[in-house]
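Only a single protein chain was left out; the remaining protein chains are all shown in position.
After this line comes chain A, so read on.
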């Protein structure tokens, strides 16, 4: 049965259109409700961090935004336009593949396990999207890729294949690869979780510099509470597919209101 979407706007208008809006988004796997009527806005240029216990739906939020997962209910908007749906005869209908391909080009994602293309050098990894998808000239794509590798401090390794790079280096290339598509929104899913402790800093420093110097909208899932506190504009604590509590990092970490938040944060602190 088709969901009735008549209550959802065809596009978002007005003064404060958020860069990302989840509007009553539900995601189920079979009987398991992973996201439950989720509402979440991210403003342009905002860095929002998602924290929460394992299995609370954090990754799913990012994957839905990357359209890697289908949506069961609700609509996600990016830059005011529907992402998961498209307009047809004045109504919203689930987006077809062509629409999705265009729509998701506004989103860039970095994965826990980097997922660099192993048969391409660092530079080629960063040129692949611009050349193959954006139809950019090779010379131009190379220039952009070189700039971005410089930005993440990987210029000297640009001709290396991923297998020759450490985890931290691979993740930095992966960030450059995603940025090469000039996304409006960047997603980071536990990008430091698979890294050795001593190289986590090189990746977090790159993200930090993106926050400081670039007006990118970012959504990040992390277990590094210190880092989240440092760089986030807002922190969302997820529990059971819902936002249990959210706020500025100093409030959420300094003075959590909900019991579950307090429990989670003290458990994390103990583990550290």
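We take it that contacts are C-beta pairs under 8 Å (C-beta built on N, C-alpha and C of every residue); 3 or more make two chains touch, one makes a residue touch a chain; residues count from 1.
Please note the rule applied: contacts and distances are computed from a predicted model.
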The hidden chain: which UniProt name fits, "ATP-binding cassette domain-containing protein", "Electron transfer flavoprotein subunit beta", "Ectoine/hydroxyectoine ABC transporter permease subunit EhuC" or "Aspartyl/glutamyl-tRNA(Asn/Gln) amidotransferase subunit C"? "Ectoine/hydroxyectoine ABC transporter permease subunit EhuC"
Any idea which of A:61, A:76 or A:107 touches the chain not displayed? A:107
Hidden partner chain, touching residue among A:68, A:248 or A:267: A:68
Touch with the omitted chain, as defined above, among A:6, A:89 or A:163: A:163
Interface with the undisplayed chain - residues on chain A: 66, 68, 97, 101-102, 104-105, 107-109, 111, 113, 115-119, 121, 128-129, 132-133, 160-164, 174, 177-178, 181
